[in-house]
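The structure that follows is given in the form of structure tokens.
Removed from the display is one protein chain of the complex; every other protein chain stays in position.
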Amino acid sequence: MAEFARPLDSLNNARNKRVIVELKNGKRYVGELKAFDIHINVVLENAEEYENDAPKRKLGTVFIRGDTITIISPQA
Amino acid sequence: MAEFARPLDSLNNARNKRVIVELKNGKRYVGELKAFDIHINVVLENAEEYENDAPKRKLGTVFIRGDTITIISPQA
Amino acid sequence: MAEFARPLDSLNNARNKRVIVELKNGKRYVGELKAFDIHINVVLENAEEYENDAPKRKLGTVFIRGDTITIISPQA
Amino acid sequence: MAEFARPLDSLNNARNKRVIVELKNGKRYVGELKAFDIHINVVLENAEEYENDAPKRKLGTVFIRGDTITIISPQA
Amino acid sequence: MAEFARPLDSLNNARNKRVIVELKNGKRYVGELKAFDIHINVVLENAEEYENDAPKRKLGTVFIRGDTITIISPQA
Amino acid sequence: MAEFARPLDSLNNARNKRVIVELKNGKRYVGELKAFDIHINVVLENAEEYENDAPKRKLGTVFIRGDTITIISPQA
Partner (left out) sequence: MAEFARPLDSLNNARNKRVIVELKNGKRYVGELKAFDIHINVVLENAEEYENDAPKRKLGTVFIRGDTITIISPQA
């Protein structure tokens, strides 16, 4: 199990892996984590949008504004 | 597939292309990305507003305040 | 079509023109853009307030606090 | 018509005049604008509170926290 | 009538007097204003809580976090 | 009655005493105030959670994020 000194280290560990990003408005995006910054703005590629646990549409690249995010979790 | 060191690089990559911008209030704007800044304030041109996935009205230039934005995605 | 290096350039371009300002609470103000700052606080003159797309009342000068604004668009 | 270089200039112009201050929670205060700062915190005197366009109660001096304000407009 | 150069001067003027503090969640506190700071955090003593204009309970000292406050008004 | 120059002085005065902490989401925590900082993040020990004025569960130590807090009051 990885050791993370700081929370952003865990995001760095997930770079180029598929992650789940959940938003305050209930939407969920799943895609490869390509970039993030200290505001937790993130960029996913090959992303899909889910609503109410159901896939809704495919998005290529998606920029997600950090202040709308609740959690980010590497896909199991 | 482009490599982005930072999230704003992905927005820079989308400059002058048509992007989808979604807001916290459920509205969606589609237009050419002309400008953005670190607050994610953006300017679109030849923009159209959508509500509930239906086109609602045409806007020429539209300035969108960053803190109302959830995602920005280049149109497939 | 104008080129904007930064989003605030587009607001500068709209100075003294009639713009539509929409708020998070659903209200809309239409008036001449007289001033704005980096917080997107704006001042309109000869402003009218709309609610649910219907004109509601005339206001002379109106100061609008930036953090309540979603979009600003020059009137077509 | 006054020219304002910056939005706060319009508030300065309204000092000691009766203004309408509207809040995010739908309340409206009408009174003489006595003071304001860069956070748009304002102080009104001889203020009255309105709810749903109806007068509700008289307040002498009222301090209004800036981040609850949507618009400020000099009373016509 | 007092002259206030800055909004916080009006709070300073109300120190040790009974004030009404209203919150975004609709609650109201009435008590003696003992302290405040630039975030508009305030401390009241001999405070009472009101909900829907009805007294609900007595609190001795109460610290109120500034960002939950809409207005502060000296009790008439 | 204590004199407080600044609001945080009142919290310092309540250290190691039982306080009531109320949140924006309607929950209430009662416990011994062990620590706080300028963001009003607080730590309570021997804490109990209340919902709708009824005790809900016992928590040992609880860290409460400041921006969710409305009021803090020493228990009478």
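First chain written, first letter: the chains are A, B, C, D, E and F, and each begins at residue 1.
Heads up, the rule we're going with is that a residue touches a chain if its C-beta (ideal position, glycine included) is under 8 Å from a C-beta of that chain, and two chains touch if they have at least 3 such contacts.
Treat the numbers as computed from the prediction; the structure is a model and nothing was measured.
Note that the undisplayed chain, when the full complex is considered, contacts A, F. Against the chain not displayed here, chain F makes contact via residues 23-25, 27, 29, 34-37, 41-43, 45, 47, 58-65, 67-68.
Listed here are the chain A residues that touch the chain not shown: 1-11, 13-14, 24, 40, 66-67, 69-74, 76.
The rule is short, and it goes like this: only the chains that are shown with their structure count from here on.
Residues touching across the chain E and chain F pair largely diverge in numbering: under half of the numbers involved belong to both copies.
Each chain gets one centre point, the mean of its Cα atoms, and the points for chain B and chain D are 34 Å apart. Distance between chain B and chain E, defined via averaged C-alpha coordinates, is recorded as 42 Å. In chain A, no position touches at least two other chains. With chains as nodes and touching pairs as edges, the resulting graph is an open line.
The set of touching chain pairs reads A-B, B-C, C-D, D-E, E-F, using the touch definition from the header.
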